[in-house]
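Here the structure comes first, spelled out in structure tokens, and everything after it is commentary.
For chain A:
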Amino acid sequence: MLEAAAIIVVLAMALVLYRAIKGPMLYDRALAVNVIGTKTVVVLALIGFIYDRPYFLDIALVYALINFIATIAILKYSETGGLG
Partner candidate 1 sequence: MEAIHSPLPFYVMAVSLIAAGLIRLSKDRPNLREFWTIGAALVKFSLVLVMLRHVLAGQTFSYRLLTVFPGLDIAFRVDPLGIFFAVTASLLWIITSFYSIGYVRALDEHAQTRYFTAFAVALSATMGVAFSANLFTSFIFYEIITLCTFPLVAHKETPEAIRGARLYLTYLLGTSIAFQLPAIFLTYTTAGTLDFTAGGILAGKGSDTLIAIIFVLFMAGIAKAALMPFHSWLPAAMVAPTPVSALLHAVAVVKTGVFMILRVLLDIFGVDLLGDLGLGTALAYAASFTIVVSSVIALRQDNLKARLAYSTISQLSYVILGAALLAPAAVTGGIMHIVLHAFGKITLFFTAGAIYVAAHKTKISELDGIGRSMPFTMTAFTIGALSMIGVPPLGGFLSKWYITLGAVEAGQFPILIVLVVSTILNACYFLPIVYAAFFKPPQVAAPARSNPGHGHEEEPHIYWPWKKFGLQEAPILMVAALTFTALGTILLFFAPSGFLALARMIVGG
Partner candidate 2 sequence: MAEHVIIKTVSRLMIPFIQLFSLYVIAHGELGPGGGFQGGVILGASFILYAMVFGLEEGRKRISRKASDFFNPTGLFIYAVIGIFCILGGGRYLEYDRLPLIGNEILASQLGIYGIEIGVGITVSAVMTTLFFEMARRDDD
Partner candidate 3 sequence: MSLHFPVLVVLIPLFGALLTFFAGLFRRTWAWHITTYATLLSFVVSLDLLMSVRATGRISYWLGGWAPPWGIEYVVDYFSGYILVVISFISFMIAVFAGPYVKKQIGPERELNFFVLYLLLITGLLGMVITGDIFNVYVFLEIASLSGYALVAVGKKRGAVVASYNYLILGTVGAVFVLLGIGHLYMVTGTLNMADLRERLPDLYHSRVVLTAFVFFVIGFGLKFALFPLHTWLLSAHSLAPSAVSAILAAAVLKVNLYALMRVMFTVFTPAFVYEAVPITEIFFVITPIAILVSSVMALAQTNIKRMLAYSSIGQIGFIVLGIALANETALTGSLLHMLNHALMKGGLFLLAGVIIYQTDRYHITDWKGLGKTMPLTMLVFTIYGLSMVGVPLTAGFVSKWYLAIGALEAGRWYFIPVILVSSLLTAVYFWRIIEWGYFHEPDDPEDAKDRCHVPWAMMIPIMVMAFLLLFFGVAAFIPEGPARQAAAMLLGMQ
């Protein structure tokens, strides 16, 4: 059951992945990559449940954090042309 859910989420990733590659605009890509990140968090959580290892939630947390930072970096660069 959980496995099926995981597969579906991963499959859904294909849609955003298409957007991420195709573009055409920067914001399409930024959003798509961000969505990939969030989906990854979900899949991680699911895998953690499947394997019955709670540690996976730690990783999911890191993903969420890092995804946030990366997105900020992308947006800041696209808006101001720099990171400083």
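Picked so that all candidates are chains of the complex that A comes from, given by their letters.
Here is the rule we go by: a contact is a pair of C-beta atoms (placed from the backbone, for glycine too) under 8 Å apart; a residue touches a chain by one contact, two chains touch by 3 or more; residues count from 1.
All values derive from a computational prediction rather than experimental measurement.
Colleague: By the touch definition at the top, chain A has one partner among 1, 2 or 3 in this complex. Which number?
Modeller: In this complex, the candidate that touches chain A is number 2.
Colleague: Looking at the complex, which residues from chain A come into contact with candidate 2?
Modeller: Going through chain A, the ones touching candidate 2 are 55, 58-59, 61-62, 65-66, 68-69, 72-73, 76, 79-80, 82-84.
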